[in-house]
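One protein chain omitted, others in place.
Chain IDs A and B follow the sequence of writing; residue 1 opens each chain.
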Amino acid sequence: MQIKVTINEKMMELEAPYDEFLMDTLRRYGFLSVKKGCNTGSCGLCTVWLDGKPVLSCSVLSVRVNGRNITTIEGVQKEAREFADFLVKEGADQCGFCSPGFIMTVLAMKRELSNPTEEDIIHYLTGNLCRCTGYQGQLRAIKKYLGVV
Amino acid sequence: MRIVNQPISKIDGMDITTGKPVYTDDLAHGHELAVKILRSPYAFARIKAINLEKASRIPGVECILTYQDVPKTRFTMAGQSYPEPSPYDRLILDEYVRYVGDEVAIIAAVDEKAAEKAMKLIKVEYEILEPVLDFEKAIGHPSVVHPEGDVTVNMDIGMDKTKNIASSCKIEVGDVEAELKNSDVVVEGTYYTQAQAHAMMETYRALTYFDHNGRLTIVSSTQIPFHVRRIVARALQIPMGRVRVIKPRIGGGFGGKQTASVEVFPALVTLKTGKPAKIIYDRRETFACTTSRHAMRITVRLGADKEGNIKAIDMQALSDTGAYGEHAPTVFAVAGYKTLPLYGKARAVRYMGHAVYTNKMPAGALRGYGVTQGTFALESAINELAAKLQMDPAELREKNIIREGDAHPVLGETPEGKPVVLASSALDRCIKRGKELIGWGEKYPRKVVSDTKVRAVGMAITMQGSGIAGIDTASAVIKLNDDGFYTLLLGSTDMGTGSDTTMAQIAAEVLETTMDKIIVHAADTDISPYDTGSYASSTAYVTGNAVIKAAEDMKKKIIEAGAKLFGVDSEEIEFDGEFVRAINKHQSLSLDEMARRLISGEGKLQLVGTGTFGGDTSPPPFIAGFAEVEVDTETGKIDVIEYVAVVDCGTMINPNLVRIQVEGGLVQGIGMAMYEDVKYSERGKMQTDTFMQYKIPCRKDIGKITVDFEPSYEPTGPFGAKSVGEVVINTPSPAIAHAVYNAVGVNIRNLPITPEKVIMGIMEKK
Partner (left out) sequence: MFTIQDYVVPGTLEEAYRILTAKRNNTILGGCGFLRLGSQRIGTAIDLTNLNLNFIEEYDQVIEIGAMTTFRDLETSPLLKGYFNGLLPQAVKHIVGVQLRNIVTVGGTVYSRYGFSDLITALLSLEAEVELFKTGRVSLENFLENASEKDILVKVIIPKTAKKAVFNSMRNSQSDYAIVNVAVSKEGDRWLLVAGARPHRAKIARKASLFLANSSLSSEDIEHAANLAISELTFGSNMRASQKYRETVCKVLLKRAIGEVLACK
């Protein structure tokens, strides 16, 4: 089915079979930042924004985003790099495979929560698994980025 | 030091985190054949017939390969230096299938849908055989997992496959039985460690194609490009010179990618069809059709006198290697080699037993590589000994641990036949510091918080190695480019650890230059110098030493070239990283200018520095780990309040990256201790093949993690460094088990430590 979607603020017409999920469509159209870690809705690697809200692109049917707004990390590079700088300075960028989805969730959190506590941060990010870092360095980076202690 | 020991940001950090297309699948052009694998639904069976008629008529199907289409030479997928200790016990496809998920047929088609459609239409007739599922019943089981006659080994690994024994091992010093008899106190316990999954976020994948020279090129998410080249060449029976392996960025490995689990399948397809091919394992295949940690049973007996002087350590082990023997003999042996020396004061030590074949997914390399298993058993037994002696377990350790300067035969032998001396250790300081950080004095053993909550602390210590002594080698090549910057060529494989960055730091330090002047290239077997790969905690130590040599070689060559340009002797030349100066002539030349002149018609000289290193010893890093837990005495729920690890990994080449290695490894260790468990159904099908059923720790599961360092200086290490990548996973299981014991008096000897086991233990006590 042909769908019209705004991706990273650009209108696009995409062709997607009814049973294709957004992650696969996005990768097919070259948004290669979107990673698949599990395909069961458990890992958060595939996180993109749908109308500004973080969702699992592995679990959203592409045909359902017809007429809506998608943001991938390619579309928020400036902001992503600002945060990535904190992450990298902590050494908390390991294999990086989980990072695009993780950063998209962090940036969504920044928009959604004001003055989050450590507990709020952890709660918001629980759906993002990372096997490399042990999460601590990521947390340090977020706190510095948000300026909370 | 200007650059080494500094918290320098990873050179690839900004780009990999912000989504640049740099991983294997990102490099595919999208027109590769999709490779899918039909897998056995049975734990053990012989294929009687395969009917491909309907399947091959599906439009888009390029080829379907069965055991009749593959070379008949057995090989191992284990990534180890040749000659591999792992037995050559597999074919790409075999007439026998030995576990649920074992490969039956390879299907290649224009897209996944066609391949999957064809897969469903393949008709296989099986003769179902009685599987060996319980590894404790494998030896002498009526079923023989490898009945075929053509399994070969490169060396005597104690295989007796008619009894399902893949390998056997015995390490013995002194008379253990006699020392146990003379001990005032003896404790004995049998400990079980479960199979653990690597659960790296990027699943296994590879793409293959013929290049412009007709050579088979493999782009793979691997830790072992050079071993993959050799393994694939053997499996496909083609010369190694016809294979090229490229490693792009890797989304995690943890030892999983030290086994060439997937490369042979698309490689065979490309060989047969001439077309590019791509295989991407989904999460299910990654869990159920590759490798896991070897599950082990280890019975430990410890003997000590009343004062707590340990006299004897005996460890009898059994390891489940599953259907194939990848890493079976080595993981098994290392569980003894890297635990027995910990308590250097013991007069007699022994470690022995077998790795056995079963009809389950093969085991393989996983961070810790047997030491994790051995450490859980030994450290748990030490804690039980302390309880029996009514002695503080920290004190018991302080009394018995090996110290810097002590010799131990299990550490190895010098060329003169003497036991190797431990050249660096701050383990004693690690224990001391860890006790302070966790508040051992106030908290040991327990504090009752409420009617239903008890807090307690527990501890464990561990060691590992740094590379494999006498076997693994690494080389580095440094090239001076025409603008005065360098290319550092490596065959090691940064899988997220940041080793490309630490290697660049070492080179920059030696060459007295800045990080931006070092370009790292790794790895491509056509270009990179040989390196066994990033495993066995080798890269910082082995490759790091090679980089020092290469950088020193480069420096020497710069000086020699400068001497030639200035027409003076080398002794009269000074090089400070930026300028080459002739001391007496007051002449100087900037490096970039010199580089330009050297490669021009004037100089006709490409400067290349090389270095190769292989360790004569494998210097152990050490950790003292401390857990504080809160146990709910009614539900058994365990909350890790804090985990403290104090680490001696020698000099930290990059303190930030080392810290993250430790934190990440501890959390993976906490996962093993409490949540992770590879489970099989009664018929041998893996049940934990998704992240819904196999739980790795999430952010809420881990409590506070405190990491500190007590560095020693390792004289053979690069700038005094030792390894850190693996040792970090070993202490959480025994330390948390110990804390649980101190909280509620229940010894959990069977991992993982679940609330259910705690409650059942409490109920039994009552």
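We take it that contacts are C-beta pairs under 8 Å (C-beta built on N, C-alpha and C of every residue); 3 or more make two chains touch, one makes a residue touch a chain.
These numbers were taken from a predicted model, which means no experiment stands behind them.
Considering the whole complex, the residue from B:A423, B:A536 or B:C698 that touches the absent chain is B:C698.
On the side of subunit B, the interface with the absent chain consists of residues 116, 634-637, 674-675, 679, 687-688, 692-693, 695, 697-698, 700-701, 754-756, 759-760, 763, using the contact rule stated above. One chain is missing from the display, and on subunit A it is touched by residues 1, 17-19, 21, 40-42, 44, 47, 50, 53-56, 59-61, 63-64, 105, 108-109, 123-128.
Please note the rule applied: only the chains that are shown with their structure count from here on.
Subunit A and subunit B have Cα centroids lying 29 Å from one another.
In the complex of the two chains, the subunit A residues touching subunit B come out as 28, 32-35, 37-40, 42-43, 45, 72-74, 77, 80-81, 84-85, 87-100, 103, 122-123, 125-126, 128-137, 139.
If you check the complex, the residues on subunit B that touch subunit A are 7, 9-10, 12-14, 16-21, 23, 26, 30, 198-203, 249-252, 254, 282-283, 495-498, 654, 656-657, 659-660, 663-668, 690-692, 696, 698-700, 702, 705.
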